[in-house]
Each structure stands twice: as C-alpha cells, then as structure tokens.
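For this depiction, one protein chain was excluded, whereas all remaining protein chains were kept in their positions.
On to chain A.
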C-alpha cells in the first residue's frame, strides 16, 4: 500500500481547493474512461462470448486503477483479486465448459425486442447520467483525514468496527453459496462405473480383438507403414495398417503383394522363375532397397511379366 501511495502521490484521493482532481488523475480518467465505454460496448456487441469476457476483464482492471486513483487502494487490490482473478476466470471456465464456439442466436423471439431494448438502455443512460451529472453536490471533502494511517487500516476499522455482524453474515453467505454450487452441479451416477476390467470383459464378450493389432508390413519384402500385413494364406490384413492412413486413403495396394504371394504359393516362381531382370535390380534400387528378387535367387531364369513386378515395386520402395 505504501508503494501504491508513493507511486501515485497526487492521485491518492487528493483534491485541490476548488474540489478538482489533480491533473494526473484527470489524464488517467480521460485515458481509461473512453476505453472503458468502448469495452462495455464490446460486451454489448461482441459476437463471441470470449471477446465479451475479455472486454469485461479490461473494464474491471481499469476500475481497479480508478479505485486506487480515488484513494481506495484496498478496494483496487480486491477488485483485481476477486473480480478479474476469480469471477472472470470462473466465467471463462464456464465458457469452456459450455462451448466457446456457441454464438448468440439472432432470432427475435419477442417482436421488436431489440429496438425496445436499445431505447430503454439509451433512456436509462440519459436519465442516470443527467440526474447524476446535473445534481449539485456539496464541496467534496476528499479522503485525506478518513484515510489517516492508511486506507486498508481505516477500511478495516470500519468493517470490523461498525459492520462486524455484516461480515459474519456475508461469510455465512459465501459458505452457503459454495455448498449450493456443489449441490447444483453434482451429477448422480446413472450408470455403473466402467473400469479397465469391465472394458476388457466387454471387448471379449463382443468378439473384438483381444490383443493388440498386428503390425503392418510384409517382412522381408516391404516394411512401410502403409503396406498391410499378409496372413499366412496371402490375404492382406486391412486392420494392420494404421487407421489414420486408411482414413486418408494412403495405404498401399495390398493386392499387388498378395498376388505375388499367390504366385509363389502356386509355384509360379519355379516356372516363370527369375524375378529380377537385370543385375542392377539385383543389387537393389538407388536407395538400396531389397527387391523382390531376393526371395527367389535364380539369376539365370527367363524374364517374366514386368507389368506386375519390379517397376512398381521400386516405386513403392522409393517413397
């Protein structure tokens, strides 16, 4: 508090002889005041609730500045701690809970409500500002003597001197409010709790896959993630490819690999034999990938149908 008072020596509630504020305070007011009105209009007009919440946070922090400038240092700090620190954060939490992207509906359920509301708000503003602004007040006293030792001490004397009962009642109110919030947001358990054991049992009961899924890739041929594993009979196993690749349509064509297995199973390799057509390919592609020919090491065999084999395979390895 001493720091605040020394930082704002003239602004801590001091008034001139004619009841005017200091120039520093006037500068503060004319800087923050229009911005606060703009932020309030932002609350009124913002399409998204988060923007409205940010505008209100700005207003509250500006109000804290004004409290300190008016000699209410304790209230200024409480404003920051309670309003911006607790209340507005609670608002933001509830916004997250309810859904940030939910914007306001613009359908008028009461006809002409918007204009009636605008007129009522304008009228209220004009009446209030007129009454408050045109009334004659006595010469302002200032808080110089009331804040005699320091503002928090003087406020504490008033709170715990004249208003002890009110403090007790307000404390009870806070406890009741917290309990009420707990009761209101409590959700009874409607379904039995599902734990790890229940999940495992349900998976087995439903005939799901009991263990982890097989890894993708055909060993000794191709081990990329996008190539489905082959079952012993040569059929590709779709579930071995990661689901993301399957959704994106990036999985390799399993039939190609399966066809080759079929050929091997049918003994086609013994007749059609050599699967690589040149020495280059035997040594592998530029990236040193193992080609199909390794499985069938018969370099002297006749060339076979190139359409289904090597070129596409190299392409597969290369990517």
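Criterion: contacts are C-beta pairs under 8 Å (C-beta built on N, C-alpha and C of every residue); 3 or more make two chains touch, one makes a residue touch a chain; residues count from 1.
Keep this in mind: contacts and distances are computed from a predicted model.
Visitor: Out of "NADH-quinone oxidoreductase subunit K", "LemA family protein", "Acetyl-CoA C-acetyltransferase" or "Protease HtpX homolog", flag the one the UniProt entry gives for the chain missing from this complex.
Guide: Answer from the record: the omitted chain is "NADH-quinone oxidoreductase subunit K".
Visitor: Using the touch definition up top, pick the residue from A:98, A:191 or A:244 that touches the left-out chain.
Guide: A:98
Visitor: Using the touch definition up top, pick the residue from A:177, A:204 or A:266 that touches the left-out chain.
Guide: Counting the whole complex, the residue in contact with the absent chain is A:177.
Visitor: Identify the residues of chain A touching the omitted chain, counting contacts across the whole complex.
Guide: 13, 19-21, 25-26, 29-30, 33, 36-37, 40-41, 43-44, 46, 49, 52-53, 56, 59-60, 63, 66-67, 70-72, 74-75, 78-79, 82-83, 86-87, 90-91, 94-95, 97-99, 102-105, 107, 109, 113-114, 116-118, 120-122, 124-125, 128-129, 131-133, 137-138, 140-147, 154-155, 158-159, 162-163, 166, 170, 173-174, 176-178, 180-181, 184-185, 187
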